[in-house]
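Please find one structure pasted underneath; my questions will follow.
Note that this complex is displayed minus one protein chain, with the remaining chains in position.
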């Protein structure tokens, strides 16, 4: 078999999908997380439970939703609950194994900003805000983050702490009384990162095929740490790639409308 | 038309039913309140909304339920909600116009005991307890009470304040920050009572047909006040009586089972 | 992830002496078969939690399983008192029973808080009510915005919750409908949730999207026990046996009569006996 060609973005989505297990209960953010979660469901994790904050539990959409509340999510869900129940019984209740978030800005400790660029009261750019993320970040048993690398997105200091990751690192979460693990995985278009067990700084543990350490550093606003034995991410399989591309094509056709 | 014969208990239920209006939203206690509410629905108040604490909203049972959660209540309800929602959105939310309670013991200020006879820690008789009543008594816009008169039931001092009425009388409710009216009507098998506007002591405003003041006093444990112009309760109409007896007969047959 | 097991195994592997346990069901869907199985297995020192203790807790208390009772209405609904419970509270028979008493609103909020992962619930309750004097687990806090005094109770987090439901699908998802009561909250609030069901179906694919469903990953074990709620009822399957509730009042009034009844109908019986008990109550 010839090796399939793939884009960095495809590699990112597929690497993220592989991190999800068949018995995970996943609170799915929109965008890259949604694609990754559904690829997992369509490949190695058919029984994964996907939950969107609109209240849809155990959903299995045929196309990716544009919003977190598209009709497809309800049509294919095991059940759909009111939004207060979603945040109380399911998220705050501790039943989510993986909260899967995107980010506009992130720092090396997995703290996320999706609120403002610049000052809160007089912002340069007003972003959408936190939505479900502040509590997804602290009530999910673990948090996975995915974003495409850039110096604007991966910064030494974020402008606003929308969602708490590991704070200043170390035992900062424990000191705030937060009893969940927080960000345990960061998947970018170039690499897979995991927090250092002690400092909690995100550290590159695997480079995607063909990616160099310099490329990772050049697209990251902080000085990157690499693990001792950095691995190479296995390239997408033909099945993974075909599944992703089919999903994207179906999705694009559906969102363009009649 | 000849005057129909009726029992004091029938007069009590029918007098209570007359106090309910077509647009009332009534939280129905089991027993005498349930009969009165359903007679109202079957006679002059066909659109009254009856709510039982099992979560059934807008129910219209053909036979009286034995419990507050008989299947008939759900089968005939507009909708059935979970019990936490019942107590939060519907009762605590202030949407109940009339909370309709029975009582084991009551004092002249409409305070109710359904918890213990004797000392709480070492009771002579352990009664069922409050159930929904403590919050029905304070969250309903008004409270109606119905019970058959007896010196054991209508006492100078109740053994336990299960549900707060007018406390020691006067503005005691306001002083506790309770913003609802509390007990505004007491219907017994002998008379109709209303609280004095100032002292809040229940005062006889109407005697059922043929009942004397002495009879009321002999079956009541406190010194009874009578209003200036005590009226006579109109006797049950043939329709009211037939409706009540039909309902009771259907109910008895249903509860005896196959 | 839910396993399908016989009721005897579900009870043996989920309940233990000294556990706090809720057998919930608000008149509808009372898990009688699970309670009877617990009596047969002879547990001790249980903390029994339930809004409406009802006949099954009268039986468990009368048989000496309970150390403590957390409740809000200890009556035989529409019939009268629970006479075994009274005998325990008034006379310490068969032994002393500790009680923690609440209102329905408090218990409902406490289960809800348990399901929601909170340590406590706040509500507008117990105003002028004397339970606040005798129950140290009723406190008051101040609203930080208005200064209003609000009642607070600790969340309920049973070690085990038993409920009865209409059906499970083959994956172990559980459907509850009709008077849904407090069962979803009681199951989600518990460390372990055991469900008896009337039947197992292939899937739920034709159901309304907003029905009350417990996903299979919230359920520990499922046992199929047709009729398992009797003398309570299962909406869509069989009616409430009101005559049995009326009869219970006489049985429970006498210690010997009670003991004989329990021997015959519980200790010498099996979960399979429930199907026969509801035969005449199924929809004609």
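The letters A, B and C name the chains in turn, as written, and every chain counts its residues from 1.
The working rule: contacts are C-beta pairs under 8 Å (C-beta built on N, C-alpha and C of every residue); 3 or more make two chains touch, one makes a residue touch a chain.
Just so it is clear, the model here is predicted, and its values are computed rather than measured.
Every shown chain that the unseen chain touches in the whole complex is listed here: A, B, C.
Interface note: of A:18, A:41 or A:88, the residue touching the hidden chain in the full complex is A:88.
Although one chain is not drawn, the whole complex shows that of A:12, A:26, A:60 or A:73 it is A:73 that touches it. Of the residues in subunit B, those that touch the hidden partner chain are 23, 25, 47, 49, 57-58, 74-75, 77-81, 88-89, 92-95, 139. If you put the missing chain back, the residues of subunit A touching it would be 30-31, 53-56, 65-71, 73-74, 80-84, 86-88, 91-92, 115, 120-121, 123-135, 137-139, 160-164, 167, 172-173, 176-178, 254-258. Subunit C meets the missing chain through residues 116-120, 122-124, 137, 139-141, 143-146, 148, 150, 152, 154, 177-178, 180, 208-212, 235.
The definition used in the following text is that only the chains that are shown with their structure count from here on.
Note on connectivity: the fewest chain-to-chain touch steps from subunit A to subunit B number 2. Between the Cα centres of subunit A and subunit B there is a gap of 57 Å. For the pair subunit A and subunit C, the distance between C-alpha centroids works out to 40 Å.
Each of residues 112, 184-185, 212 in subunit C touches at least two other chains.
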